[in-house]
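Yeah, one chain of the complex is gone here, protein chain that is, but the others are all in their spots.
In order of appearance the chains are A, B and C, and numbering begins at 1 in each one.
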Amino acid sequence: MAKLNMVQAINLALRQEMDKDATVLVLGQDVAVDGGVFRLTEGLLERFGPLRVVDTPLAESGILGSSIGMALAGLKPVCEMQFSGFSYLMMGQFEAHATRMRARTQGQLGVPLVIRMPYGGGVRALEHHSESREVLYAHLPGAKVVIPSGPRNARALLIAAIRDPDPVVFMEPKHSYRAFREEVPDEEETMPIGKCQVVQEGSDLTLVSWGAMMRPALKAAAEVEQKRGASLEIIDVLTMAPLDSDTIAESVRKTGRCVIVQEAPRSYGASSEITAQINDKALMHLEAPVKRLTGYDVVTPYFGREKNYIPDAARVVHGIEETLDFQ
Amino acid sequence: MAKLNMVQAINLALRQEMDKDATVLVLGQDVAVDGGVFRLTEGLLERFGPLRVVDTPLAESGILGSSIGMALAGLKPVCEMQFSGFSYLMMGQFEAHATRMRARTQGQLGVPLVIRMPYGGGVRALEHHSESREVLYAHLPGAKVVIPSGPRNARALLIAAIRDPDPVVFMEPKHSYRAFREEVPDEEETMPIGKCQVVQEGSDLTLVSWGAMMRPALKAAAEVEQKRGASLEIIDVLTMAPLDSDTIAESVRKTGRCVIVQEAPRSYGASSEITAQINDKALMHLEAPVKRLTGYDVVTPYFGREKNYIPDAARVVHGIEETLDFQ
Amino acid sequence: MPKKPIAKFSVPYLQILDEHGKVDAKLEPDLGQERAVEMYRWMRLARELDERMLKLQRQGRLGTFPPCTGQEAVSVPTAMLMRPGDWFVGAFRELGGRLVRGEPLTATLDYYNGWEEGNVLPDKDLRILPTSVVIGCQIEHAAGLAYASRYKGTDEVAVAFIGDGGTSEGGFHEGLNFAAVWQAPMVTICQNNQWAISIPRAEQTHSETLAQKGIAYGMPVLQIDGNDPLAVWVAVEEAIGRARTGGGPTFIEAVTYRLLMHTTADDPKKYRTPEDEKCAWDKEPLLRTRKWLTGKGWWDDAAEEALLAEVKARVEAAVKEFEAPKDRAQDEPFRHVYGTRHAVIDEQHRDFLANIAREAEHG
Partner (left out) sequence: MPKKPIAKFSVPYLQILDEHGKVDAKLEPDLGQERAVEMYRWMRLARELDERMLKLQRQGRLGTFPPCTGQEAVSVPTAMLMRPGDWFVGAFRELGGRLVRGEPLTATLDYYNGWEEGNVLPDKDLRILPTSVVIGCQIEHAAGLAYASRYKGTDEVAVAFIGDGGTSEGGFHEGLNFAAVWQAPMVTICQNNQWAISIPRAEQTHSETLAQKGIAYGMPVLQIDGNDPLAVWVAVEEAIGRARTGGGPTFIEAVTYRLLMHTTADDPKKYRTPEDEKCAWDKEPLLRTRKWLTGKGWWDDAAEEALLAEVKARVEAAVKEFEAPKDRAQDEPFRHVYGTRHAVIDEQHRDFLANIAREAEHG
């Protein structure tokens, strides 16, 4: 058991799974000699050699397309998009093949692979290095989309993703890469893909979030609890697709109020689906409208103006209080 | 005034706008000599010549990317994706440039262009020729997404799209291309982008749809009205982004009940956003959960099994009745 | 301005059996009678199936499909040269090669009649990838398959096909570049059939040949007469051999012609003349192959007649099997979204079944 940050935890998952399963390989831009621009894959080249830790040319579609080929040949590629902002160049391969090969062949061929990509804002980076667009992947049938929120679940979910029979988009909140540490057990640990996690039980309001937004959500929850003694149930979505709406709906049926915190732009975002699921499964228990606290429908500003465009704890506190006070 | 089908109406819009504005040009695969695989651009080459009606190489990203360059140089390209199923190959250009150039330059440079693409099922075509994935575009800030439902609004909206200062994804329900005719005035007619249209007023339930699904929706509405004398308000979304949620919410505040019919898979689909907007703006007026009648979260089946996977009038009738009966 | 050349390239061309059936004896490969006849038999079977499918389509008994007539000489010899462990990565005009490789005739019929069953192989180890309708993607897949051979230390080769139009896609470029950087065992064959729907080869790209596109990746390139099965045989044998022994990828342009419409939904009269087509028919591959076999004394009219009867019967049997009533569960797609079970799919599956049941009830 060691205190690791998310970078170290993901590195540990890769190393352990590659130790265990000789068909697992890692590929992407700068993942080998450089150890990844965020140092996620550091040390893997030295340990596993250049056949299993592969620096590729600069071509996102080529990376995913060749990974699909590898998966069809029985390997388990874990490929990296250097930033999610460049991943749209592989959308054709993802939509046409990664998500469909199983259905196309009625289960005869699958493409078990993982696409790791750092996403999200808050690191004062150039344009295209700050977006959160998880629904573009989550909307596609056949896609699995996993978004860890901390070192421990990142490690456990990445191992699960590598073992999963389906293509998994593994979106890493880069803002959380080195933001904090958690105890991460040395021995292997996995978490189920396709399940939300109730990270705190409560009775007055359900607070739902994922990825980097879990931090301001938790902070805000603590503040509101302290300030007014409210009891919040907090849910970490963890798997965006397929979505475990039952866990969320069950909670809202109990609390009657819900706030969702999302980094992405509001319209057609993930919180809209969650709201719609609550409509389906818990409408008659709602005592207030579900509140979506989200990014705005604007082109993500450059970092000079970024701060006000990402939901922070103060906005979440306000949103929770408004929802609690709603009559 | 002539009775035109949607193919003819779109062709008319292109011809009239090209007659009027010498900066408008059409480009894409097979749009010139062949007149388009659906004959949408027939006759344009003969009328406007090969500089303005351009057969391109087989490359979707190249088509959009070069269109962006043309728009930057002051032209108004109307480019075609042969089928929406191949459009994901241009997602990189769309997300990175078409939708962002304006914000990137604080309004100094815009890229007024139209991306026409046939979408949707029901034509017994090969794989990738039947999907409905409008949210992939609608979710992106800066994108406008327009979906006509009939010949007349197709003509009017396409002209508006060509004149719009922003990039417009113009998704044409290919199932409706030749399915029916409408009177389309010879003289120029436009409709506003960014507005839903109340196509029928009513008081008991709001029925919302768009594109090809308007047909089964209208048919079902007529059936329910006749069967039980219910009064339905029917809304044609027309512009998916930016969404005119006020018109929808206003209607739902009046009727208290809402059914949304969507061809696309359910999760993270457009009807989820509409449901969420109703939650925001009309929750306390709801007398029943909003019902989403949608495609399923499965990989679109080949045409042998397609029929049951697209909402039809019978499903809509049932959904409306369930919602009317909800206590 | 005088500049010194630092790199030189050339595109070689190969033809062995010309359109009149004349063979260049110096270059003629030694197939032996049995394989030579087998090759012709596969080509004839593919032609027959293609023609039959056209009729079925016109009768409303089959969906839209892209005929392969005239291009049999490219994929048939190629598939014959492949070993069981190799990967056959088609575009969508390799009917002959697919049959050689062991795909049942009914698979093609099912596929073009809207049934995923057409992608389910009798044995997954046949190593035939399903058609990539999205053009270009398959080249990237093949690069990955070829990389996997290196990874596993086997000598399996990935053989990929693409059309002349397909060479314009980014996926073609990225896939070939990956294969070359990896020196992966991959052979890419471009079936330059002169057309991409209505776009003629000359408007697809400004390069003198398509073969030279391989120069961009530093790989051996070759243009061949794609209607000449012997040129295909020799070129592909060399390329597969090189790939199998660690020599890396090759790019081959096979010059052929799409004799029929793009797909049954297309009307070539819009963009080409009957004269063009007539010229191309004069060069089609089956006739010259038959002449070559006949010249060798390995074939005669009686053999031809027998073969025609045989392939007709085979195709007929396949059509019968294809059209025989089958139980094709409507809810099949729900079973194959994921390899694991999830509530959201199960929930919608139940909804789907209820809708079907209700509609069955209420008619």
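As a working rule, contacts are C-beta pairs under 8 Å (C-beta built on N, C-alpha and C of every residue); 3 or more make two chains touch, one makes a residue touch a chain.
The structure displayed is predicted, hence computed values, not measured ones.
Need the list of shown chains touched by the one chain that isn't shown.
Taken over the complete structure, the missing chain's partners among displayed chains are A, B, C.
Out of C:52, C:127, C:141 or C:213, which residue would touch the omitted chain in the full complex?
The missing chain is touched by C:213.
Just to verify: which one of B:116, B:129 or B:144 makes contact with the chain not shown?
B:144
Just one of B:26, B:44, B:158 or B:193 touches the chain that is missing; which is it?
With B:26, B:44, B:158 or B:193 as choices, the missing chain is touched by B:193.
Which of C:14, C:74 or C:197 touches the chain that is not shown?
Checking each option in C:14, C:74 or C:197, the one touching the absent chain turns out to be C:14.
Considering the entire assembly, which residues of chain A contact the chain that has been omitted?
Missing-chain contacts on chain A: residues 29-30, 33-35, 37, 55, 57-59, 61-62, 85-86, 89, 124-129, 266-267, 296-299, 301-306, 308-309, 314-315, 318.
Which residues does chain C use to touch the chain missing from this display?
Per the touch rule, chain C residues meeting the hidden chain are 1-14, 26-27, 168-174, 177, 180-181, 183, 203-209, 211-213, 215-219, 222-223, 234, 238, 248.
Just checking the interface: what residues of chain B touch the absent partner chain?
Residues touching the hidden chain, for chain B, are 25, 51-52, 56-57, 59, 61-62, 64-75, 77, 92-93, 96-97, 101-110, 112, 141-142, 144, 164-166, 193-194, 242-246.
Simple rule for what comes next: only the chains that are shown with their structure count from here on.
Would you mind pulling out the distance in Å between where the CA atoms of chain A average out and where those of chain C do?
One centre to the other, that is 40 Å.
Round to the nearest whole Å and give the separation of the Cα centres of chain A and chain B.
30
Using Cα averages as centroids, what's the distance between chain B and chain C in whole Å?
36
Among the residues of chain A, pick out those that touch two or more other chains and give their numbers.
Chain A, residues with two or more chain partners: 92, 96, 102-104, 141-142, 242-243.
Using the touch rule from the top of the page, what residues of chain C touch 2 or more other chains?
Residues 116, 133-134, 170-171, 332-333, 336-337, 344-345.
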